[in-house]
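Every protein chain of the complex appears in place save one, which is left out.
Letters A, B and C name the chains as they come in the text, with residue numbers starting at 1 for each one.
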C-alpha cells in the first residue's frame, strides 16, 4: 500500500484526487490537509464522500506528513510548496506538486509571470515536468514532480506531434483555449458566481495568462527552437472540461510541395499509437469535452485547411483529471512502478 | 464471466449500462442492440467509448441473443419486451427490463396509465419488482426483473421508512419531484432542445404521470394499505439527477402525543443502517443531486415541522444510475450471486 | 419627471431596477447608492450599462437623498431601512422598500423569523404591502411601501383565487417553490459559485424559510382565517425565475358535491380577468419560467385532481422583475398616478 498525503484536499483538484484515489487499490490516504477546514470532517466539506471518507481535515504540516506517508500531493496556491520544501522532506517522500512552482526552469521567467519570488530555486533543476507521455523515463526516477498545468497539458498534447515533426512554423502558433469554471477554483469570488458565469462566455488573461511560458517552454523542447506564441483562455459555462483550438501554418516539404492530410495524420498516429490516455480521433470527428468528462483521456484531432495552408489542432480533456488530479496519479503510478493506468480506468460519463 | 446483451444500448440508460459494465470485472457485453444504428460502430454513437468499446450495434433479436448471453437488459420503450417475451427466452436467460412492462401487477392499471395493451400478462405475476433494498430475497430467485422507474425508486426510498413504520397518514402524501433532462431520453424532440430546457423549469404530467400508480403500489405494500397520492414531476435544466421533496402528515402516537424528531430519524436509521447504497444524511443536511452524480447512491433525509405536524422527506439520486442502469446492475449482481456492489463502487463526481 | 434614488443599486435587484427604469420615460435616476462601490462608475460594476448609465456610485445617505429625489427604492439587507427611517424622510419622499422590514405586521413574528430587532416598529402599521393586484387602492395613498418578497408574490398569486373563494382547506396548503440563483444575491459565497449550483438541485431552509410568515399572513387576509402552511424553497441551476407548485385539498360544496374543473377555473378567471400582469393560462398548459423571463408577468394555472380531491396550483415569474424590481416600479407607478404598466411593457425573452 502506498500511503498518501494531500495538501489542499478541499479545493476542486484536491477533491478530485480523493475521488480518484478512492478507486485506486494500491493507495491509502493518510492525511487530508486543508488549512480552511482543520478538524472538520472531510465528508462535511464534500458531502459526496459521506460514508466513503471518514477522516477529518488536518493542517498543512509538510514535515510531519513526510514521516507518515510515501507520496505527498500539493494542490496548493503558487508559492506554497516552494516556501516549505527542503532536502529533508525530499529525502523522505516523493512530492507531486500540482502548483506551478517547479514547472518553469527559468527562475526569472517564473518570477516575472507569477509576480512572486521563488523561494526554493535549488530544486527547480531536479524537478521533473510530469507530462507522462513525454517524460515517462525521467518520472520513474524523480523525487519531485511538477505536475503540468491544465491548459499546458491539453495545448501541448494537441500540438506536440507536429511540433516534434518540425512541419509547422512555430512562430505562427496561436492557441485559443476554453475552460470550464472548476479551473477557477473554489474560492468565493463574485466573478465565479453562478449568475455571472451562466449564459456567458468571455476571454480573460489575454496576452498575459501565466500558463503561456509553460506552454512555450515545453513546445520549445519538442520543436527544438524557442517558441513565442499567443495563448487566449476563455471561461465557459460548464463545470469541467478544456477545449483547445490551435492554429499554425504548415511548412513546405523539402521538395517544395505541401503536406497533405494523410501525412499530417500520420504524425499524430505515430506519436500516440501506444498511449493509453491520448485518443487520436477518426478523421472528421471533433473533440468534445463531454466525451472525456470524468476520465483521464485527452482526445485530439487535426484538420488541414488547404485554402490557408494552416492546420487546426484540437484537444479536449477533463481539466480536473488529466489536467490535474488524474495526471498526478498517473505520475505517482509511474514513480511507484505500478501500471500507469492503475486507478485511472475511468470511463467518461455521458451525458 | 457473465455474458450480457443490451437491447436499446444507444439510449441514455443503455449508454449508462455500458459505462457501468465497462468497470464490472465479471461481465462481458456480447450484444449491443440498437435498432436505429444497426452495423454502426457503438463508439461512433457514443464517442466517449472510443478505444473502449470496439463492437458494432446489432438489431434487437431477443431469441438469438438469448442463446448467446446469460443476462439480457432491455432499455426499451414501453411494450417492447411484453411484445416479444416468451417462456423459451425466459428458460434460457435472465431478463432485466428497464421499461415499465412488468412493474405493475394489475394489468388494467397498466393499460389505463400507459394507454397500450399488455401483450404478455402471463409473466406479470412472476416478475419481481427490482427494488433491491426491499425485494432482495425474491430477486435472488428471479428470472424476470421489472427494474423500477427512476421517480418511483427515489420517491419510495425517501418515504419508505415512515410508510412501513405506520407513522404517517398515507392519504396525505404529496410527492413533488424534480428531474434532470436525461430522463426524457435521447429522442429528437423540440421540447428537449437545449434552448427550451436551459434557464427554464416547469411541471409536466401534472396529476397524470405514469409513474404514479407504480409509486402508489409500492408504498401500498410498505404501508399495508391502499395508497392514492399526488405526484408532480418537474423538468430541471441539468443532465442528471432526481430530487424528491415529499410531504405527509404525522399520525399521533398511541398515547396521543406527537412523534419527535429523534423518533422519526430512528425509523430511517433502522431502515437503512445496513444498506450500501442508501445514505441517511446527518440532521440539517439536505440531499443534493450533485453529491450523488455518477454513483448508485440515494441520499435521503427528513425534517419534522412541528408547526404543521408534517414531515418533509427528501431524496436525491442519479436518475441514470440508481434510477436505471445502476439498479439494473445491482439486480444482476444479486441474481448472479455476486457481491451487490460489484462494478458499482462509483464515487460521486463533484463538481 | 420623477426623480429616483436607489439604495443598493449594485445588487441584482438594484441592477434590475436600473435596467427597467432606463426604459421608463417618466423617470430620472438621480442617485445610484452602493456602499461597496462608492465613487466607482456604475457601468464598471454592471458593464451592460456602458454608454447607458454615466453616473458614479454614491453612499447610502438617506437624509441627503430625500432632499434630491421623489422616490427612494431600498434594495438592501433586512434591517437597513428600519435602522434609518424617520418621519422627516417620509415627509419628503415616497419610499419603496424591497427588503422585508415592513412586510410583516406583527413585530414579534418579524423578530422571530429574521432574528433581528425591529428598529422602526412605529411605521409598520402605516406601511402598505405592495402586492399591486390586491392593495392597489391603498398603494395610491401610501408613503411607505413594503415591496413583497419574490416567493410570497408568486405563491400568493398562484393560490389567491381559491383562498379568497373559500373553496380550499387552508390547513392543507403546501407550497413547493423553485428559484433561480439570482435570488441568492450577488454576495461572494461558496454555495453560490457556478460549480456548486450548476448541474445540481437542492431544497434549503426547509420548514424555516423567512418568507413563510409573509405568505401565511397574506393568505390569511385573503381567506379570512389564520393560515399555517409548509413552504419549501429549492435552488435551481438557472439565473432567473421562480416556479411555484402548490397543493391543497378541495372543500365540498354546500350540497356535498365536489367542485369541478370548470368551477375552479372560473375563480381564477374572475380574479385575474382585468389584471395586466397576471396571465391565467389555457387549460392543460403549465407555467414555465422561461416564458416570463425579463417581464413583469406572473403566469398561473390550476389542475384539479379528482383522484385525490386536491388542486395543484402553479405559478411562474421572473424573480427579479415581478418578484422584485418590476413590482417596485409597478408600485411607484400607482403611487405617482401613472398608468400601471409604464416602463413595464417588457416582452418576455425566449429563448
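Heads up, the rule we're going with is that contacts are C-beta pairs under 8 Å (C-beta built on N, C-alpha and C of every residue); 3 or more make two chains touch, one makes a residue touch a chain.
Computed from a predicted model, the values in this text were never measured in an experiment.
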{"item": "Absent-chain contact - pick from B:63, B:140, B:189 or B:261", "value": "B:189"}
{"item": "Residue, one of C:97, C:176 or C:299, that touches the chain absent here", "value": "C:299"}
{"item": "Listed residues A:103, A:240 or A:265, member touching the removed chain", "value": "A:240"}
{"item": "Of B:199, B:299 or B:340, the one touching the omitted chain in the full complex", "value": "B:199"}
{"item": "Given C:178, C:240 or C:265, the one touching the chain that is not displayed", "value": "C:240"}
{"item": "Hidden partner interface residues of subunit A, rising order", "value": "174, 176, 178, 180, 195-196, 198-204, 206-207, 228-230, 232, 234, 236-241, 243, 245, 247, 286-290, 293, 303-305, 307-308, 310, 312, 314, 316, 351"}
{"item": "Subunit B residues that touch the omitted chain in the full complex", "value": "12, 181-182, 186, 188-190, 192-199, 237-239"}
{"item": "Absent-chain interface as seen on subunit C, which is shown", "value": "12, 15, 19, 22-23, 44, 46-52, 182, 198-199, 239-240, 279, 281-282, 285, 288, 290-295, 299, 345, 347-351"}
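Methods note: only the chains that are shown with their structure count from here on.
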{"item": "Most remote chain, CA-based centroid, reference being subunit C", "value": "A"}
{"item": "Geometric centre distance via CA averages, subunit C-subunit B, whole Å", "value": "38"}
{"item": "Residues of subunit A engaged with two or more neighbouring chains", "value": "12, 182, 198-199, 239"}
